[in-house]
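Omission of a single protein chain aside, the complex is shown with its protein chains in their original locations.
We just call them A, B and C in the order they show up, numbering each chain from 1.
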Amino acid sequence: MAATSLYELANPVRFERIAARAFPVSLIAAALLGAFGLYFALFNSPADYQQGETVRIMYVHVPAAWMAMFCYSAMAISSIAGFVWKHPLADVAAKETAPIGAAFTFLALFTGSLWGKPMWGAWWAWDARLTSVLILFFLYLGYMALWRAIPDKTRAAKLAAILAIVGFVNVPIIKFSVDWWNSLHQPASVLRAGGPSIHADMLTPLFFTIGAYVFGYVALLLASMRNELMARRLARMESASAPSPASLVER
Amino acid sequence: MPDAARYTVTLAACDLAVARGGRVIVDGVNLAIEPGDAVVIRGPNGAGKTTLLRAFAGLLTPAGGEVVVSDDRQRVFCGVLNAGKPTLTVNENLRFWAALYGARVAAARAALGLEPVEHRPMRELSTGYQRRLGLARLVLSGRAIWIVDEPTAGLDAASTTAFERLLAEHRARGGAAIIATHEPLDAPGARTLELQP
Amino acid sequence: MSAFFAIIARDVALAFRAGGGALQAVSFFALTIVLFALAVGPDLALMSDIAAPVLWTSALLATLISLEQVYRPDREDGSLDVLAETSDVLALTAFAKATAHWISTGLLLTAATPILALLFNIEGPALWPLLLSLLIGAPGLSLIGSFAAALTAALPRAGLLIAIIVSPLYAPILIFGAGAASAGAAGDPQYGANLALLGASSLFAAIFSPLASAAALRFNLD
Partner (left out) sequence: MNPKKQQRLILFGGIFLAAAGAVALTLYALRGSITYFYTPSELALLDETPTSPIRLGGLVAYESVEYDRAETGDVVSFTVEDGGAAVVRVNFAGLLPDLFREGQGVVVQGRMTGDGVMTADNVLAKHDENYMPKEVAEALKEQGVWKEDETGS
């Protein structure tokens, strides 16, 4: 089942049809979940026993940090898929994920900094988690820069894919940095052995905002993939006036 | 040249298509090359001769079809660039190639008449000598199938004749060549193919 | 195997000929250190405190500026085709290229370090951790850097792009390298651990870089 639906999606025309329907749905889902999430986060969730009201930054910060890593992983997986299955949409998905992931990473760093000042007493600290996320941000920038620099898009897709796969080493480093080094950043609260260490009243708004981020990512990705595919179709139409392929003829 | 070292390598292109910049520029190419064959490819600028040659040489992945060679390590490609380093002398360039191809320098150097300039850095050579150094790599490689782009561009009449003689000797030993050129080339029994839209 | 050493020998020779990158890299290294020293001012105690990070950053930058020379000239003059058609395993060829780059820049920078370290008030036993860390880490810089050079081999002005691509990948080597050099000079017990992680980073680079470079080069032949 999964395989057939994947290959159905692989066809750009089918993708266009499905994306045209999925885009408004995910956009609405993102807006609704975001609205619920923000309502709970700001008005209907308790203050933390230690951090007080400042804990509410968590509802923006944690999903952003997760999406930062999720997007990079998605990029690396699409890149591998592009090599293994020569999936025609794989490189488009990877390319269009990069700026979204970079934006999430920036948001995670920015909100983390806002959170760090009142809690830790510093806007920034060079600990393993913060440093590795900053590196992730620069990896995104490098990936996007490579795409932009190579004029031939088929070649750009392959080379950028290699870079994305190589840079993926950073993702597990980010995830486990708080366990490997005794860092300033606190260890994992949700995805950890022994269940979440966040109280249920705080977990609910967090799940809402995570949902909003995920659907927001899907909506943005679909929109920009459609854009990119349209741009490529346009380029192909323009080059249609170019001479048709030559062939070797005996003389 | 000892007759014992005869080449027996064949190359075939089946329904080959090549792309440049994501666009297929040549397709439907079928070609079979036997020992002793020479193929001259002609066609207007930008028709895709160089791209096609690179696909024959195995340096470029075809957009469709395939190139089959009976021995993968028997192709040598010489493009319009001479692949030498300007700051190295002729001998240093030749020795480097010799190490890569597992071959010797002397015969190739003599075949292209490079002795007078052997100690000079490549950048000091005239265009003609630079091209001769580039072509020397074909001979030096000892490989069966020469794939050459514009071999005689920038060569004087005597040098062109010298290349034609080398080509004839190579074919006499069972070697084959695919050559793309705009210039007249005297190669008896060569097939001439035209790249046409 | 003789091809492997021929590639190293040729690239090292080219690096020292006119227009080669070796002397440029080492001059740039010296220049950066001097500029740092001028900016820091005359506080000798502060200088020895920051010597390791300054020398490491300078070595990294000097490596960075010479990376464009690794593959682009070969792609521009047709040599890359020759390397590709004579190579049995392209990853080994890429490893030879990275080794040559290390010999003509990293090793040279390491050799110049004892003199330049004097400018930062580092001498005697404090020098050894710095030298050792550069000896272990500089090959990693060349390996990772030559991967970025392979990615951008077909681009005419790739210097800045290489810097953007390679800087995040250089982070572990810089952190552990400068960390080991500082810790070693201060008699800190984390010296060994930093050195070990530096070695692990370089070895890891030795695994991924030739394979990834070979893949990148194949797409840059087209």
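Please note the rule applied: contacts are C-beta pairs under 8 Å (C-beta built on N, C-alpha and C of every residue); 3 or more make two chains touch, one makes a residue touch a chain.
Worth saying up front: this structure is predicted, and the values here are computed from it rather than measured.
*Asks:* Give me the visible chains that the unshown chain touches, in label order.
*Replies:* Taking every chain of the complex into account, the missing one touches A, C.
*Asks:* Which one, C:V26, C:L83, C:L197 or C:A212, makes contact with the chain that was left out?
*Replies:* Only one of C:V26, C:L83, C:L197 or C:A212 touches the chain omitted from view, namely C:L197.
*Asks:* Would you mind spotting which of C:G41, C:G124, C:P156 or C:P189 touches the chain that isn't drawn?
*Replies:* Spelled out, the listed residue whose C-beta touches the missing chain is C:P189.
*Asks:* Could you please point out the subunit A residues that touch the chain left off the display?
*Replies:* Against the left-out chain, subunit A lists 46-52, 54-55, 58, 118-122, 125, 127-128, 180-184, 186-189, 192, 197-199, 201-202.
*Asks:* I need the residue numbers on subunit C that touch the omitted chain, in ascending order.
*Replies:* 1, 49, 88-89, 91-92, 95, 182, 186-190, 192-194, 196-197, 199-200, 203-204, 206-207, 210
In this section, only the chains that are shown with their structure count from here on.
*Asks:* With centres defined as the mean C-alpha position, give me the subunit B-subunit C separation in Å.
*Replies:* Their C-alpha centroids are separated by 37 Å.
*Asks:* Please report how many Å separate the Cα centroid of subunit A from that of subunit B, as a whole number.
*Replies:* One centre to the other, that is 48 Å.
*Asks:* Which subunit A residues touch at least two other chains?
*Replies:* 152
*Asks:* Spell out, as numbers or ranges, the residues of subunit C touching 2 or more other chains.
*Replies:* Within subunit C, residues 222 contact more than one other chain.
*Asks:* Under the touch definition given earlier, write down the residues of subunit B that touch subunit C in their complex.
*Replies:* Spelled out, the residues of subunit B in touch with subunit C are 54, 57-61, 75-77, 79, 81-88, 92, 95-97, 99-102, 134, 137.
*Asks:* If you look only at subunit B, which of its residues touch subunit A in the complex?
*Replies:* Residues 17, 19, 21-31, 41-43, 47-48, 52, 191-197.
*Asks:* Within the complex, which stretch of subunit A touches subunit C?
*Replies:* 131, 135-136, 138-139, 141-142, 145-146, 149-150, 152, 155, 158-159, 162-163, 165-167, 169-170
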